[in-house]
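In this view, the complex is presented without one of its protein chains, the others remaining in place.
Moving on to chain A:
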Amino acid sequence: MYLPTQRTVVVVGHGMVGHRFVEALRSRDTDSTWKVVVLSEEAEAAYDRVGLSSYVGAWDRGSLALPGNTYAADDLVDLRLGTRADHVDRGARTVTTSAGEVVAYDALVLATGSYPFVPPVPGHDADGCFVYRTLDDLDGIRRAAETALARAAAEGREANGLVVGGGLLGLEAANALRLLGLTPHVVEFAPRLMPLQVDAGGGAVLERLITDLGVHVHTGAATQSIAREEDGRLAVGLSDGSALLTDLVVFSAGVRPADAVARSAGLDVGERGGVVTDITCRTSDENVWAVGEVAAVEGRCYGLVAPGYTMAEVVADRLLGGEATFPGADLSTKLKLLGVDVASFGDAMGATPGALEIVHTDATKGTYAKVVVSDDARTLLGGILVGDAAAYTTLKAYVGREVPGDPGALISPAGAELGADALPDDAVICSCNNVTKASICGAITEGACDLAALKGCTSAGTTCGGCLPTVKRLLVDSGVELSKALCEHFEQSRAELFEIVASTGIRTFSALVARYGTGTGCEICKPTVASILASTGSDHVLDGEQAALQDSNDHFLANIQRNGTYSVVPRMPGGEVTAEQLITIGEVARDFGLYVKVTGGQRIDLFGVRVEQLPAIWQRLVDVGMESGQAYGKSLRTVKSCVGSSWCRYGVQDSVGMAVDLEHRYRGLRSPHKLKLGVSGCARECAEARGKDVGVIATDKGWNLYVCGNGGQTPAHARLLASDLDDETLVRYIDRFLMFYVRTADRLQRTAPWLDSLEGGLDHLRAVVCDDVLGIADDLEAAMARHVAGYEDEWKAVLDDPVKLARFVSFVNAPEEADPTVAFDESGPRKVPVLLGMPSTRRPSHPQST
């Protein structure tokens, strides 16, 4: 909608902060007083630059896209990608773009971010030199790395990559090179790594930990020259006189505010760059604002995204007449670099006059911890943690406060751990979302009695998750007893019962409930135990006492519908079906008068089967080499696939073949909740595998494995577990993943919430599945091997067993008599059941168009 009074704000730059500004403005500007034009120099709409390194391996641009970054449904936002702002005419209030257009503004917001600083050494612009800032930069590094690896292999040597700069970003770049298969070298001018965050002692521990990971560290060395050697490699000369031969160079020696447009427009800039603003983020021109890394708020630039977001919110508020100001920012950092924890908070370097430092170093464990306290040793001022940052959240909450007791005890392993109960109420527990101890405790009092509920109502722990251990401790301290009892008959959780069954070898419900529970069971514990028995043995689900435990659908091996009839879904691995099979399905549907619908899982659903008709239909399927399938039960449902490399011109792997293999392998597997898998033959991801519990996406080198994606009520994208796997490793990892889930998840806990509840999250899961840190991988694989070997067509087994077959009758005293209460209405556009006491639920059918 265009209003005559509408004004235009032009946003220059579409990074994380620019996008946040647009979102903030559009969500608050309910009267549509502003129209937004966004100029983005990059051709890619705003993406998660903080997570840039996660692009390595998956090479999936889509997974880094920020939600809502194209404003597709918002016609008040005009996003122009690949369009740079070349010139600002402040008098005329216009911006001239690289496309030659002149855009008029009422307000201009500069969100140009920063650019990587490249030291002006000779040869810095040689081929093979890169910076580390954009997706395109990483694509370039990837191509160069692949060329280098091929060349190095031909020459029988290892391929090297050199990173100039040993700060946070430099170490991330080194890790990227390592993931690409290069041996990384890091050259840092300062005498230690991460000189801004850690001190000499912490730097020494960090250097040792990083070196142990195969990264060669050269500290106290300046890069002086880069020259191309005859063999095509680059020789990098260092200030200590040595030279390193490398296949490629990545500069990450810091960033500078991208303030060129502002300078040429005559806006005030800081001594060290950055557009100077007041605390409202307004520049020296009242119609021009600056946010994010390009802004020097009261002369100070901030290189973190959180302060940038705050600035974006401030300007959005101001444009709508608000009074917000930028409150300054907490520059504390906690991160994991190459798996090494590093945290730095408050006055980490002890710059406060009279400040005292207490240090605890453990060379054997590779940890360094320092706290900085006031001259009377009572107030905590800051600190540094390397190697183990578990104490970060608690310590940070004490910054600026009096410490109870001996401050040295805060970091001494022998010292009593500071309880969360000792924290003051206004201590910020979750700094990402600014949640205090008081609001978490308030939520607990109001009834949030588990982690998921607390996350939901306070947002604590929903961003980086670093504070979750503290949140959990608050929950425990509050006296909330988290009942893990399965139901009134078992005090144990599902995972505990699994362990009991696995270790005692108990194979009947009656023995289990007699020894470990009370009563006779119920509709909750019986199917749970049935599922555990199915996962730990290969008896038929209707054998012996197990028959009485199965949920109704597992008992009748079909999916009950609202009128008590069933639907039958023939198994169709990978959605593949022959003409003969399709004809049989059609004939069955015709002969039994069934309603037919294609499912979302690439199968065909046949509705309206009466219980006594089920065996006859299964027999018809068996006769043409098919079997029925689980469209019910807590078990593997389907493995969805795209058509893959056999037919698709884009496909790089045989996704159908892989999907068929996976479905044959895992069919019949019982689990805490339903399981869905997907296989895509290329990065276009047509099988929507990232919405599945296990998603497999082809790469030109093999397969990327994603896990814990869910559709349904609480959708979650699957997350990358491992990249470029060969077929055998892929299947091995999926075996381990599925069995680990089957063993440890709660009843009805799907994989995404299960992952959320795993202590250590994705990193821990990867350590268990890929690195076998628990030493259980062989066990998990053996359990899956038993499942695969023990699989039988459950439906055919019923046909072959007269005792089981005899249960598929309408009435025990009239086995052939059709249930007189089952009726259908076929007068409308589709056949529907008619329920008792509800003669017609049908809405009037839509008039047919002619």
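FYI, a contact is a pair of C-beta atoms (placed from the backbone, for glycine too) under 8 Å apart; a residue touches a chain by one contact, two chains touch by 3 or more; residues count from 1.
Here is the rule we go by: contacts and distances are computed from a predicted model.
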item: Record-based protein name (UniProt) of the chain missing from this complex, from "cysteine desulfurase", "Nitrite reductase", "ABC transporter domain-containing protein" or "Acyl carrier protein"; value: "Nitrite reductase"
item: Of A:127, A:158, A:446 or A:488, the one touching the omitted chain in the full complex; value: A:488
item: Options A:124, A:764, A:807 or A:831, residue touching the unrepresented chain; value: A:807
item: Of A:161, A:237 or A:521, the residue in touch with the unshown chain; value: A:521
item: Residue in contact with the excluded chain [from A:444, A:549 or A:585]; value: A:549
item: Residue ranges of chain A at the interface with the undisplayed chain; value: 488-489, 510, 519-523, 525-527, 545, 547-549, 551-553, 555-556, 560, 562-564, 611, 806-807, 809-815, 817, 819-822, 835-838
